[in-house]
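Beneath this line is the structure, given in structure tokens, with notes to follow.
A single protein chain has been removed from this complex, and every other one stays in its place.
Labels run A, B and C following the written order; every chain starts at residue 1.
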């Protein structure tokens, strides 16, 4: 539980955890436990809670804290990052303090919609850092497809130079490969820190991003063991082998990145793999038709066949 | 305090209340009292709390309830509508029940961004009505400039036909005049209810809307007495006189409808009129420069002169 | 016809001209003449053609040039600015050259949707200026409500410093008053040019903008004589008197700024004032209902009464 604070050295796979509900829509804390164990069994290096895909916006304040505490209490030395984005800075501050006291390693903050111009972004984060103080490590969540706020690399670099508590970029812009390279290039400037970069977008460009200097992934793909193994293979210099493995899962990676329906697909897989008791989302949510389920089944069978062909065993897909 | 539930007969001015904070950004409940008294002194017929302009999104859950209870406890027989829009339906349900128990007359619900197609809107509200049950009166907040969701009149009419608890349209589309007329025309169909329509957009088209069948206003203009007097004059058949009065205030109505800076202007006026102790907004918020304040002063002086010329006394602008 | 090129000294009212069509939707060049004469009779100082409100996007390439030549041939020494925004830079270049050869004084360019970050805007305009060369005066059209591109004052200042051909800001951001003041303040820096600023948004904040340093208006209000007289009064030091006159027209200024329906209202007024033969817009366009027309008539009668009361004669409204 004393996992230490998040630093620029963070790497590996921080899984974005789904939030399980019962068929009635109640928060299912027992499934939080089994899902946490499932993720641990997949070898994830850390957790990200209350992210955009975690249905955090449908939880009450109390439920949010309950989930955070429940997971932190179960993951031992793994670090937990908690999303604390909110329209009001005071709420960002309160939630951040609350989760840090509960044992979080750091917090993640996305820009609110409507920030204007490079200075608008810089000034907002300057306010956030001042409100949180120097002791809370912060992840910049760069997801303009959802926030509408484009982060120029120069602004990120100014923030890194001026605020030591900014230790990670959650990289989720699209297109984003050039930005990743640009940030890594700029870090060669004497005196600038090298921060951690974990990538999102469901992992759709994961091998390319690792080749360009990403330190791992922060996403919610329903076969997290793939994310972990690909990371391990890259870390041990086997980039091509890593990408071979990734490509086997790519049809499902791509299937899950579909907007609106993606979470329903992920929860269905987690349900089928025994990690949660119900694939239910809280209303308003998406759900799968019989056709959607048959299609998913077929894709999983194809995955298992290809894993078997590659000598990796169908267990990975189906367990 | 037993103001009864909101019905289709609601009319007059439901002021959208600002939320006062101290210079430190703390919720200022004493100013909630003085502001409430100020609104009552202006003759408003009702209140709308936790609206988009009330900085509701910057309050904690507890603070929200505190504000609602504080106002309800002070307004006697005036009805109070509370905004309960939330990304999760369960949160809509909980907050709605909580405020109804506290004495609210009804709740207001805006569509969440991303609803697709006519049926998407209908189905969302059908879910809301089912979640809230038949006993909580609901206002449809039609503000596509903020939500991105256009409400076709035909969809509103289907909802009115199918759900008795839908009693009011908060009319804030732009352009919106034709839609207002269309809704009123469609109510002539045998068997369809005539619902209450209160208009927003800072009152920018208030006289035109009253002529087309609106029942009053639900907005936050900082001289609420104008909204009330214009309503009274219309109600007593003096439409031209009403519009004459409106036109005197129009320069300031128009000044306040500026996006982003509008709330800072309103709070500055409320502060100058002694209704609140500080014009402070919670961060992130807008604020006024010295130039902005001098400009506002000049506009207020012009308003007072024109009121004096019209024999209405500067007291109305400055008290 | 030798009106000279647009410079930083441009001032007064550049009317954004409507484009008249027959009831069949054909371009009506005779009405282009009568409308041009009408604008000249109102005392406008210049013209802006092929703007967003001119239905330029519904003209063929040939029709566009026909309109430009027709107007330029009729306005004597008045300067004509032509909108040349286009998705492709090559098309911007071609159209700009064509209209400059035809006698235009300068061109107006809005940023294309999707520019990212401060540098994205700077670089786009740098490309434009390079494509057009140093001899074509350019107006930056700052209308983020339509383009989605916010212009930070610092970016505008960099462009002014680096490109002499940038001589005017068409100011149409909202809120925009603070930006106007900021640009004027920054021009006090030694060596920086003072550019012309003409304001849009239908003139809704015209007196405030003139007080803050605007040089006039570039908009399409259907009573252009008001725009001209207000400008003249300001120019002769009678700011309060100017604003008194503006306020008389404000109900109609506000009526015309309604999105979607605004152009239909303007064309209806121009039609009633005898300036064009038909209020028709090319499809897809908006049109007025009988209720809309009766409402407009009532507002015009109110305007005439107030002008008469102010000793200014109903002629101004009705001629």
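Simple rule for what comes next: contacts are C-beta pairs under 8 Å (C-beta built on N, C-alpha and C of every residue); 3 or more make two chains touch, one makes a residue touch a chain.
Note that the structure is a prediction, hence the values are computed from the model and not measured.
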Neighbouring displayed chains - absent chain, whole complex: A, B, C
Touch with the omitted chain, as defined above, among B:118, B:244 or B:304: B:118
Candidates C:9, C:30 or C:127 - the one touching the absent chain: C:127
Interface with the undisplayed chain - residues on chain A: 174-175, 177-178, 181, 204-205, 208, 211-212, 240, 243, 247, 250-251, 254-255, 258-262, 289, 291-292, 295, 302, 306
Where the unshown chain meets chain C, residue by residue: 25, 55, 57-61, 86-91, 94, 112, 124, 127, 131, 282-284
Chain B residues that touch the omitted chain in the full complex: 116-120, 150, 152, 154-155
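Note that in this section only the chains that are shown with their structure count from here on.
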Required steps from chain A to chain C (each step between touching chains, minimum): 1
Most distant chain from chain C, judged by the mean position of its C-alpha atoms: A
Where chain A and chain C are represented by their mean Cα positions, the distance between them in whole Å: 48
Cα-centroid distance, chain A relative to chain B, in whole angstrom: 39
Chain C residues counted as touching two or more neighbouring chains: none
